[in-house]
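So the structure is just underneath, and the comments pick up after that.
Removed from the display is one protein chain of the complex; every other protein chain stays in position.
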């Protein structure tokens, strides 16, 4: 019972170094043609997972399947994967052409075929003129393009990216990000992309796997991750500025924090029936209605502005709610000053409610 | 080369730089500013370096000067004075005439033997050490580090202690008395330091490069030969220098593991230097010493900056 | 040749070479005789062997003395690729090699040529004999009990040349005042130990000496005779100050160049005098037994022949052994070496003053064994260590040294 629409399957993958567990019984299914981003802060195991998929690290336990084939103990080159590294990892003593052909030569491909593939990759990546240069003579962006080309020529099933844009400056990063996205659209290969940058994750991914301490906390589309974070960590991790959290209590459809009380009508509970319990309410700064939109929101209130951070496209306003800092994202043109009292509106449907103890979504 | 008089111009030419100057200069304002041509710090700096150079050059000076003097002048004159009458006779004698026992053909008979011993020993020992260092740095397996630790501790064993067991071992292997046996011995004793250097060097090379090559389907050997080696010239130079020096200067193994017609140059050197025929012929001794040291010295001078670069990568990171 | 042949890895070639050389064998001989007189002496052996027309002498000289050469010899033998002959002090050093069956049995050569009858004194051959078989050929007799004096040095100081140890000590102060080093002594440990035991034979007498060195009687060490030896040595060591040399022949050279008054050294020192063109009696004087007792020890050098597989090599080895002890070679070799021949039947008309004195004492039978026949190398080394420390520094008192010497003798094996 081969499952053709699954490109990469990871089963109970565990990796330990001595007493340290880096990956813990991890399961993950990646669809054919999917762009999956592994997102997490450093040390969460995302690069380790990628290295395991690539075959550069040997798991302590568990198995990996690519296109239905158990590749757990195969050499990297036998897995049908291509990989792009943060530091480009171009062979300094070889020309661009040499870099591109190295893997093909190792696979004993006929020279004519190699030439054809290089020509094709060079065309796709618009680097025909660079083929006879050494990496030292290339700019950072060009180098990364060569690195992608190296995966491209091998005509692989799965592309692996290990923080490929981290070494580039902001402008170049944005350009190359678009290029990678376009590449994916054109090629339709499965791509697994490791990053700690949530913008890259949100913009590129079909689905995002948020990792922490060797586990996948949530796997979902960017929309799901953003709107329905499975737990407080994911909620906090995604979004900038990050989500506001209010500590309080959930009692029969109402969230209470101090003298604040918010009716949760319209909030879709993860489980139909839950008992009263301590809870945390999360509200994204951009989901707080201000100005003309307040009227449309189910819940209304008023806050005093502490601090204003104008950012051009929008304005971040700091206030206090239930005795804690509370961020509100307003329109860039909004004119507020510290001390102003402004009306706000909340929509429980856009909020997130977490169990205070488990920090899981309620 | 840098005599005090020229320091003035040298210092003026020196580009202004954040890291130059003595303690007093540190309080100065940031950024570029003209530097005093002959600062107190510079005089001290070059003064110390010149003094140090004297200490290091003194023995060489003594060796060269003495080797150019005749014995009568050595007996009366002081050893630091240049020769009043330059003679190359001691060099000729050391190279072609000095006797050891019955053989009066000086160092010349040992020179080619030394070459024949040194070349394969250096090649084999570096080949083995580089591959081992590469395996230790990039392809660790269970216990590999333990073996390496043992190897390092082995560097502390005086090798004369291991002479007899190794002799017995080589006898059992049937290699005793052959050139391959001697090469093997040099490979063994060159291993700790060279494996350490290569291991550190390869470990300091970018790991992603290695990973990329693996994804590209290159295995252990292909990565070594096509990716690692072309990038490792400095460390190969360092290792080569250390091995050439050690093997060229070796006396004990050269004499224990060969027969007289294949004795290396150091055996003749020992015989010239240690066998005193009444009066010690210091001039011949010094000429012989210099002649024997010439090969490693030339390798040093020729390798120049590569040595520091190689050391930088081989010894500093780890 | 051997090495290169192996390099090619062609055993066939080896065989071919052996075949063409037929009876002609290259004999590799290792020794540490590299100083002037010694090298000249070795050359006599080589010439004699090469003169046979069939065999060739391959010289394996290793300078630096026995300590440098010995590990090389033992390694070669242990490694199964021994040289064909090597120099060793006979006596107790080689016993183990014989026991292990690594040495060639020379008994048949010795019997065929009547070594037993011609080697004089006979204990030289005894030292080569192990369980009734003969394993080495003694080549010379060396005696330690000599003092060499520079006539010119004493002349320079306006002093008469001493005729015995007592006179030497009495005039040493004046000699020193004249800017000479009274007693030349090199820094190598065995020289200090040798000088001491020579003084012991002269001052303590043969009986006390034998009690200590032969019978290992530590009480004799503490006796009055040896107390006197130690006290005299303590005085003598002050007269060695200024002889900043290491090697024995450098110390001898101080006497030859008249920078030093005298040196206690074995008769091999005479080879250096001869090489420098000095004449016994006119340029230098010699005092056997330090002029106090006419006793000399009969140590010497011997050659051993490691057992080889090739019968042709074995034959050549035996030929060389017989050659070394043949009358002509004995004369020429010992003349160059400054030592005495091991056979009593050779004509020694041409010898000089000092050698004549030695021969006379030898003929009178007034001889003692050499220390290396009595002490194991291990004990000898301990004595060397003690003596070098004692002679080098005024810090160690005669009594302390005597006590430590007694301890060493008590534990000697």
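Observations on the model:
Letters A, B and C mark the chains as written, and numbering starts fresh at 1 in each.
Assume contacts are C-beta pairs under 8 Å (C-beta built on N, C-alpha and C of every residue); 3 or more make two chains touch, one makes a residue touch a chain.
By our rule, contacts and distances are computed from a predicted model.
The protein name that UniProt records for the chain not on display, among "NADH-quinone oxidoreductase subunit M", "Carbohydrate ABC transporter permease", "Cytochrome C oxidase subunit III" or "Propanediol dehydratase large subunit", is "Carbohydrate ABC transporter permease". Contact with the chain that does not appear here is found for just one residue of C:189, C:299, C:341 or C:358, C:189.
What chain B contributes to its contact with the hidden chain is residues 1-2, 10-11, 13-15, 17-23, 26-27, 30, 45-46, 48-49, 52-53, 55-60, 62-63, 78-80, 128, 131-132, 134-136, 139-141, 144-162, 164-166, 168-169, 187-188, 191-193, 195-196, 200, 219-221, 241, 245, 249, 251, 266, 269-270, 273, 282, 285, 289, 292-293, 296-297, 299-301, 304-305, 307-309, 311-313, 315-318. Where chain C meets the missing chain, the touching residues are 66-67, 70-71, 74, 78, 93-97, 100, 187-189, 244, 246, 376-378, 380-382, 384-385, 388-393, 395, 404.
Here is the rule we use: only the chains that are shown with their structure count from here on.
Averaging Cα coordinates per chain and for the whole protein, the chain whose average falls nearest the overall one is B. The distance from the centre of chain B to the centre of chain C, each centre being the mean of the chain's C-alpha atoms, comes to 40 Å.
The mean-CA centres of chain A and chain B are about 54 angstrom from one another, to the nearest whole unit. With each centre defined as the average position of its C-alpha atoms, the distance from chain A to chain C rounds to 88 Å. Across the interface of their complex, chain B is touched by residues 51, 54-56, 75-78, 81-83, 85-93, 102-103, 106-107, 147, 150-151, 154, 162 of chain A. Within the complex, the chain B residues that touch chain A are 206, 208-209, 211-219, 222, 226-227, 230-231. Contact residues on chain C toward chain B in their complex (touch as defined above): 1-4, 6-7, 28, 30-31, 33-36, 39, 42-43, 46, 57-64, 68, 71-72, 74-76, 78-81, 83, 247, 249-250, 252-253, 256, 272, 275-276.
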